[in-house]
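Below you'll find the structure, written out as structure tokens, and then a few comments.
With one protein chain removed, the remaining protein chains of the complex are shown where they sit.
Chains here go by letter, A and B, matching the order in which they are written, and residues are numbered from 1 within each.
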Amino acid sequence: MSVSRRGFIGGAIGAALGAGAADAGTVKQFPGHPGRYGLLHDTTLCVGCRSCEAACARVNELPLPPGPLDDAEVFAARRRTTDTALTVVNRYVEAPVDGPPVYRKLQCMHCNEPCCATVCPVHAFEKTPEGPVLYDPEVCMGCRYCIMACPYNALAYEYDKVLTPRVMRCTMCYPRIKDGLVPGCAEACPMGAITFGEREQLIAVARERIRKFPDRYVDHIYGEHEFGGTSWLVLSGTPFEELDLLPGVTHEPLPAIGTSYLGVVPLVITIYPGLLLGMYAFSKRQQAVAKEEQERAVGAALAQAGEDAQKKLATAAERAAKDKERAVEAAVKKALAEHQQGGGS
Amino acid sequence: MYTLFDFLTHTKGLGYIVAGLLLLAYIPFWRFLTEREREG
Partner (left out) sequence: MSDAAVGAAAQGAGARSILTPFNLVTGLILAGGAVILGLRFTQGLAATTNLTHTYPWGLWIGFDVMSGVALAAGGFVTSSAVYLFGMKEYKPIVRPALLTGFLGYFLVVLGLLADLGRPWRLPYPFIKQAGPTSPLFEVALCVALYLTVLFIESTPAAFEWLGWKKLRKLVGSLTIGLTVLGLILSTMHQSTLGAMYMVTPTKLHALWYSSHIPVHFFVSAVAAGIAMVIVEGMFSHRAFHHQVQISTEHFERINFGLAKAGAVALAVYFAVKVVGLAIEDEWALLATGWGAWFLVELLGFVLLPGLMFAVAYRERRLGLARAAAVITALGIMLNRFNITFVAFNWNLPPAERYLPSWMEIWVTVAFITFAVVAFRWIASRMPIMYEHPEWRGQH
């Protein structure tokens, strides 16, 4: 189902930490909780009666959608889920050439590997063993990253509340499931467009329908693998992109995509200190060497200057001494000459 | 460990703690390495 990018390393770490990997050294597989539930939405059966919207509002004690349920005007604009409408039905093809209008019900897809859970900094979301993804308003700080990230635009926020704003989304009627009941929308649908059951079985059912009626369905179960797979599976008679379900979406789970860069964090924390302190030591050494060379140069220059001065002094002293000698000799000669002259006359 | 999300929660949480401890351990290591330099 969802293949981890961690691969061999993940497998080795998982085994070392006793995470339950049966054989270390294999690519880690995350099949999800066995026997978990899902819902199959067959859009070829949906007639846009919006009974599901009303049932959802009743079960969650939210206001019923405004206006009469059968008012076709509501389909003129594409709606999205809001903080008071956890599910909406949109009309995507008004008057197709060969058949009735095409509708689809939107709500949280309860992904196998939830993106909302991955991006939440306080771990406010949990993928339950039964299948639904649950939200805990007791820890939520309202950063709304989950709303920003959800590729299905399924989450909404209570912007008008000051003290207790919550993220609002379909809960797959978790309390009802725990009580052995079926989600409100599945129970209310008069056309059987929503089927509740074990996800693996629903995939088999969907495959069987496609096999039996190849002209009725596009040969694809949306949600089987997209972004790692969802609990809501959708069948359609028209191309999925016409129903605002993006085709060609990667099978890679969004948690893998969203956290891949975080692998850098421990690397930066452990490599940077050595690297940076090394640069620091290097630059200090450069400065020390430069200082040393400068001192040596100054010292050599001073010493040289000293030597030169000494030499000059010695030369000057010698010359002075010689000059003195010559002067003395000259004076002596002069004195002798004068003496001789004076004695001869 | 049924989901990748569970696995990532576990490993990343451990990763932060381990990396943080290693970072702190770097301080006495550096001080040990440069002790003679500081004694002058």
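Everything that follows uses one rule, which is that contacts are C-beta pairs under 8 Å (C-beta built on N, C-alpha and C of every residue); 3 or more make two chains touch, one makes a residue touch a chain.
Remember, it's a predicted structure, so these values are computed and weren't measured experimentally.
Q: Tell me which residue among A:72, A:265 or A:298 touches the hidden chain in the full complex.
A: With A:72, A:265 or A:298 as choices, the missing chain is touched by A:265.
Q: Sort through A:72, A:122 or A:332 and give me the one touching the missing partner chain.
A: The single option touching the absent chain is A:122.
Q: Across the whole complex, list the residues on chain B that are touched by the chain not included here.
A: Residues 5, 8-9, 12-13, 15-16, 23, 27 of chain B touch the chain absent from view.
Q: For chain A, which residues touch the unseen chain?
A: 80-83, 115, 117-124, 139-145, 147-149, 151, 153, 155-165, 246, 249-250, 254-255, 257-262, 264-265, 268-269, 272-273, 276-277, 279-280, 283-284, 286-287
The rule is simple: only the chains that are shown with their structure count from here on.
Q: If you look only at chain B, which of its residues touch chain A in the complex?
A: For this pair, the touching residues of chain B are 1-12, 14-16, 18-20, 22-23, 26, 30.
Q: Please give the residue numbers of chain A that touch chain B in the complex, ascending.
A: Answer in residue numbers: 2, 4, 6, 10, 13-14, 17, 19-21, 28, 30-34, 112-114, 117-118, 123, 127, 129, 228, 253, 255-256, 259, 262, 265-266, 269-270, 273-274, 277.
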